[in-house]
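Here's a structure for you.
Only a single protein chain was left out; the remaining protein chains are all shown in position.
Residue numbering begins at 1 within each chain, and the chains themselves are lettered A and B in the order written.
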Amino acid sequence: MSMNKTYKVTVLAGVLLALILAAGATAASRSTNLSLVGYSTPKSVMGKIIQAWQKTPGGDGVSFNQSYGASTDQARAVANGLKADLVFLSTGDDVNLLVDAGLVDTKWNRQSYDGVGADTVAVFAVRNGNPKHIKGWNDLVRSGIQVVTPNPFSSGSAKWNILAAYGAQRRLGKTDKQATAYVKQLFQHVVSQDTSGRNATNTFLAGKGDVLLTYESEAINSRLNGQDIQYVIPRQTMLIELPIAVLKDSSNKDKANQFIRFVKGDTAQDLFAQYGFRPVNPKVAKRYADKYPARPGIFRIDDKIIGGWRNADRIWFDPNKGRMVAIEHAVGGPTSG
Amino acid sequence: MLPIAALVWASREKGLHAFWSVATAPEAIAALKLSLGAAVVVSLVNALLGTVTAWVLVRDEFRGKGVVNAVIDLPFALPTIVAGLTLLALYGPKSPVGINVAFTRTAIVLALLFVTLPFVVRTVQPVLHELDRESEEAARSLGADELRVFRSIVLPNILPGILSGVALAFARAVGEIGALVLISGNLPFKTEAASVFVFTHIQSGDQAGAAAVAVVMLAISFAVLLAIGGLRFLATRHERA
Partner (left out) sequence: MHRRLGLRFVALGYLLVVLVGPLAMVFYRAFDSGLGRLWDSLSDPNTVHAFRITLELAAIAVPLNTIFGVVCALAIVRRRFPGAGVVNAIVDLPLAISPVVVGLSLFLLYGRTGWFGHWFQAHGVQILFALPSMAIASVFVSMPFVAREVVPTLREVGDEQEQAAHTLGAGGWTTFWRITLPSIRWAVIYGVVLTTARCLGEYGAVAVVSGNIEGRTQTATLRVQDAYENFNAAGAYGISLVLAVLSVIVLIAMTLLKPKEEAA
């Protein structure tokens, strides 16, 4: 009786240990399975797009693993070993992170639409009825106005916000020095710097601050989920381009690329528009022109005033010499993420 | 399993070079100060109210006492993230009782009070139970008032129990993450606890920063363990004597 039990216990322990290792080894034993690592906002729309693709012959029988979270965190996770076939992140900066880790091709942004899957713009989220009458960037630095934006050292959204603030001033004719001074002034009004755009949204919804710097897509997404949120699109704003890219060592590269082509096609772009994103596909964009008003003062990351992500990263977000380090020091904010 | 202890050592190695500068970075220090401060507050509250609760449970009789006694263990059984979520629901923006302390230090203290509630109660209860009432009766018959009786007779006996409960509560409060993640909104320098600091810095790739603060937290844990071991030793020495 006792020998039986001993034997059983030992076998059980051995089986459990084997299970642990086996669970790790069954990484990619299915035939066509794509792992998508994305940032947080597109979670619902990507679910719909995947379903739509699976109904087409190209996507039939393909299963998906999906992981969503803060953009930079997700990029770092992939760099640290999180398995992915494709990524859909919120800044080209985070994709460059993967390029530098040798995981994404350097020419990823030569693909159609510069490697972008969807667009959105920088907006101000305000309280119901806009009691403080916030319309433009200059309103943000009025006396007493409290601004909520994420931590630029951990959030892609924060980077867009800062470059949008800077770029807007440049578009208004200010010099580089003046525009940088504006950003510093802006940060003197910042009362909260969460780690991610989503956390910042939640902080704002919980009652902190007068205005939240966020994406149009994030504001619409919150609205679609029953949150009471109003937003204003300033005249000078930045086009936020959301990149989608394949990983070099993906074992299903062809399928992944096929899916990306689908993402840029009519059906998917239409879904994007329904869920708060601006389509990159010009045909679809025209259909939704009313929902997504154009802005005369809109500018892009690659415009001369910003000079692209690599440049912006070096000037603004370098962890040692970037302008944000000095600004955060001056206002007593975080200098790391 | 024990190699885990060795790999905890690994976290030290990584941060050795820039360790000091990273560990003394203002944000890190603020986070540690917040966690330690909150832990101290929570430990004191627990020492007081936990003892009162244990007293009521042992010396008092009322209907439903059994249920109350069982409920004390709830924080042991409930997942911490659920605790954080419910505290947010009760004392956050959509609060039914009109209290909104979400993303404040008060919220952190409340969350930590929840998760550490059982510790002092459960360490004091058995001691109180076993306490011989005769000395108390004797003191009373000699004319001592209640407070005197408590201070001179009861307190010295339950003090080791209170202290070991406080040590456990303290360690738990410093390390708690699940209950804080939703409710504290981590405003760096204002409401960012050490555990949340480590968490967010791991995710954003700042492993050196995370490791530095983690090592300090580890040192605190070891100190607490030594304290508990010491108290245990003292307590059993009492018995042996």
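Heads up, the rule we're going with is that contacts are C-beta pairs under 8 Å (C-beta built on N, C-alpha and C of every residue); 3 or more make two chains touch, one makes a residue touch a chain.
None of these values were measured; they are calculated from a predicted model.
Participant: Touch partners of the unshown chain, restricted to the chains that are shown, please.
Facilitator: Per the contact definition above, the missing chain touches A, B.
Participant: Which one, B:38, B:139, B:174 or B:231, makes contact with the chain that was left out?
Facilitator: B:174
Participant: By the contact criterion defined above, which parts of subunit B meet the unshown chain? Give residue numbers in ascending order.
Facilitator: Contacting residues on subunit B, toward the hidden partner: 1-2, 4-5, 7-8, 10-11, 14, 49, 52-53, 55-57, 60, 62, 66, 68-83, 85-87, 89-90, 96, 110, 113-114, 117, 146, 168, 171-172, 174-178, 181-182, 194-195, 198-199, 202-203, 207, 210-211, 214, 217-218, 221-222, 224-225, 228-229.
Participant: Residues on subunit A that touch the omitted chain in the whole complex?
Facilitator: 1-3, 5-6, 9, 12-13, 16, 19-21, 23-25, 27, 35, 40, 43-44, 65-69, 77, 79-83, 198-199, 202, 221-222, 225-227
We take it that only the chains that are shown with their structure count from here on.
Participant: How many angstrom lie between the CA centroids of subunit A and subunit B, rounded to a whole number?
Facilitator: 37
Participant: If you look only at subunit B, which of its residues touch subunit A in the complex?
Facilitator: On the subunit B side, the touching residues are 25, 27, 92-93, 100, 102-103, 185-189, 200-201, 203-206, 209.
Participant: Across the complex, what residues on subunit A touch subunit B?
Facilitator: That would be residues 69-70, 72-73, 76-77, 79-80, 151, 153-154, 191-195, 199, 202-203, 205-208, 332-337 of subunit A.
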